[in-house]
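All protein chains but one are shown at their positions in the complex.
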Amino acid sequence: MNLATYVARRLTLMVLVVFGVLVITFIVSHVVPADPVTAILGGNAPQEKVDALRRELGFDKPLHLQFVAYIWGAVRGDLGRSLRTGRPVWDDIQQYFPATVELTFSAITLAILLGVPMGVISAVRRNEPADHGARVFSIVGVSMPVFWTGLILMLFLYHRLGWLPGPGRIDFAVLPPPSRTGLLLLDSLIARNWDALGSAVAHLIMPAFVLGYVATATIARTTRSSMLDVLGQDYIRTARAKGLRERLVIVRHALRNALIPTVTVIGLVFGGLLEGSVLTETIFAWPGLGRYITTGYLTLDYPAVMGGTLYIAVVFSVVNLIVDLTYAVLDPRIRL
Amino acid sequence: MSVLATPRYDEVRRAYRLWRRSPLTMVGTVLIGVLLLVALLAPVVAPSDPYEQDFSVRLQPPSRAHLFGTDQFGRDLFSRVVYGSRIALQIILIVSVISGVVGTVVGLSAGYFGGRTDEVLMRVTDMFLAFPSLVLAMAFAAALGPSLPNMILAISLVTWTPYARLARGETLRAKTMDFVEAARSMGASDVRIIGRHILPMTVSVLIVQLTLRMGTIILTAAGLGFLGLGAQPPTPEWGAMVSDGRSYLMDQWWMPTLPGSAIALAVLGFNLMGDGIRDILDPRLRR
Partner (left out) sequence: MRRGHVVALPLVALLLVTLVLLPAPPLAGSPQDPSTLVVGQNTSILITLDPAVVFEVEGVVIVDQLYDKLVDLDMVDGKIKVVPEVAESWTLAPDGRTWTFKIRRGMKFPSGRAVDAEAVVYSLRRMLRLNRPSIYAFNELGLNKDNAESVVKMVDPYTVQIVVGQPFAPDLVLAILSFVATAVLDPGVVEQHIREGELGADWLKDHSAGSGPYTLIRWERNEVVDMVANPGYWRGIPPVKRIVIRDIPEASAQRIALERGDIDVAWGLSPQMRQEIRNARTPGLAIVKVPGHGIDYMGMNVKYPPLAKEQVREAIRYAIDYTAIREGIMRGEAIPLQTFIPVGYLGHNPVQPFKQDLNKARQLLSEGGYPNGFEVELAVTAPHPTRVDIAQVVQNDLAKLGIKVKIVGAAAATVLQKYREQGLQLVIYGWGVDYPDPDALAKPFADGTIKQLAYRNGWMDPRATELTKKAMLERDPRQRVAMYKELTELVAHKGPFVIFHQITNNWVIRTYVRGFEQAAALGTFHFDFTKISKVRQ
């Protein structure tokens, strides 16, 4: 199978997945015994107003017609209007998503920067204290609930010691730069607002670490075991036998090959990051998509839930596709 | 029939030796042992009723009288955490059974019948896999209405996919084996072949896989409970307790942190034990 066919196949699967997600979220949203109109109007509104708005918004129509209307809207980029914020869901997503991007990318960056060296050191110093330390760190990492790690760090680093700032993306004393990209780091750079940049970076550290912890552990584990695999190969022995310096052997020869499984794992943990972001954003009051969806579920704001979930499904599929393609490019031997 | 179903004596000895050699696995086993014991003996271990309110001792810090302190109703948090272990085990057990059964049925049918059945079932599985499972579980939990049974159902609905894949793989492997071929040529029915020959081969692998994932189940359940989509008050579910105590973090640190540590320890126990089991069963990974 060549690359084009492969990509075409994957894209078809993606469309199927997205459609499936749409069907599931639609059914899920509509079996809930929650009246969206009531959600908009609150408890005080008289019955006549409720009935009138229900007609106006088309909630009195049969389900299948509502579904068709929704799909038709989604295709044209209209995801409906959030019941809670009263704005088009698409506008909301555009506003909340950059915060999630900033958080997840910081988390994965941190995870790679910590996880890869940790895995390498573990493998090279197998069964030495450094290895044991790294393994304990890893197993603890995958065992602790994200929300609990977040609370504990917040308790110590923020409440007790005051070393790091607390919830939110930026200090309240710092006026945020005008929003161009929605990515606070980038916006601050563009505006050359160093106060905002510093505050934004400081605010990122804790949530990015909490979110990236599991990913760090997974990356370290994978790197360790693939490093061990590679270090046992003949060509490494040959390289060593040739008298190459150990550091060179490890960085030039071993690491390069050992990183291939790591790249796949990075792709896999990305899904975990999207999940974790739901909880992390709740803990750190991070105004991202995960929090938007969670609030949507809790208030049964289903246009928001459907739109947000759909968006995540698309992003998740695209990331998976990119990871698989990267993998294919890195290692042409693998069967597509 | 399978190696695992009838382990020979020296196999057991080898496993025991490996277990002894790995301190982390022992720690895990001890943690799970304590968890089981506490759950079993909850009425004995817990000093008081987990639901009993006493407004005269609201928000007390940990002390000899209240090991984990008290909450906003003056309930003894230690007793609540102790009873919470029962809920955690209940969740693990039911979710494992439901998702194990669903996964096995889907995987077996896909693998055994092949063709269009396989294609459809596996595409559905792909669909579930292609989506962050917590977000999907949130969707189901919200739709069913937040409660403990609904949360269990929601988690089961999103965790069956790995078992389906595994069962399918095992089935495909078993199908090619001689005795299955023989049974078929002798005119045995599909149900009989599956029940007598294929199922026993897959079950052992599945059970191992199920134990490996128990930690994840607790984490997902706690996550849902934390988000308010799981057990409802006053049920002493750990995740819900963390969520309930979260707004007290600044001044009553014990309210969210101590129930949270119970989650962390339980998951750690399952993960350490799971790692140990994997090492024992899979010599390839043993280094």
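When the chains are written out, they are named A and B in that same order, and each has its own residue count from 1.
Going forward, a contact is a pair of C-beta atoms (placed from the backbone, for glycine too) under 8 Å apart; a residue touches a chain by one contact, two chains touch by 3 or more.
All values reported here derive from a predicted model rather than from experimental measurement.
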Chain not shown: contacting residue from A:Val18, A:Val124, A:Val142 or A:Val263: A:Val263
Hidden-chain contact residue, picked from the options A:Gly80, A:Pro165, A:Gly267 or A:Gly307: A:Pro165
Chain not shown: contacting residue from A:Thr100, A:Thr149, A:Ser199 or A:Thr264: A:Ser199
Chain B, residues in touch with the chain not shown (by the definition above): 51, 53, 55, 58, 72-73, 142, 145-147, 228, 232-234, 247-251
In chain A, positions touching the absent partner: 32-36, 38-47, 49-50, 53, 83-87, 95, 109-110, 112-113, 116, 165-168, 171-176, 179, 185, 194-195, 197-199, 201-202, 252, 256, 259, 263, 285, 287, 298-300, 329-330
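What we mean here is this: only the chains that are shown with their structure count from here on.
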Chain A contact footprint on chain B (complex, rising order): 24, 123-124, 126-127, 130-136, 138-143, 145, 215, 219, 222-223, 226-229, 239, 242, 246, 249-250, 253, 256-257, 260-261, 263-264, 267-268, 271-272, 275, 285, 287
Chain B partner contacts - residues on chain A that touch it in the complex: 13-14, 16-17, 20-21, 24-25, 27-29, 31-33, 126, 135-136, 139-140, 142-148, 151-152, 154-155, 159, 225, 228, 271-272, 274-275, 278-279, 282, 293-294, 297-298, 300, 305, 309, 312-313, 316-317, 320
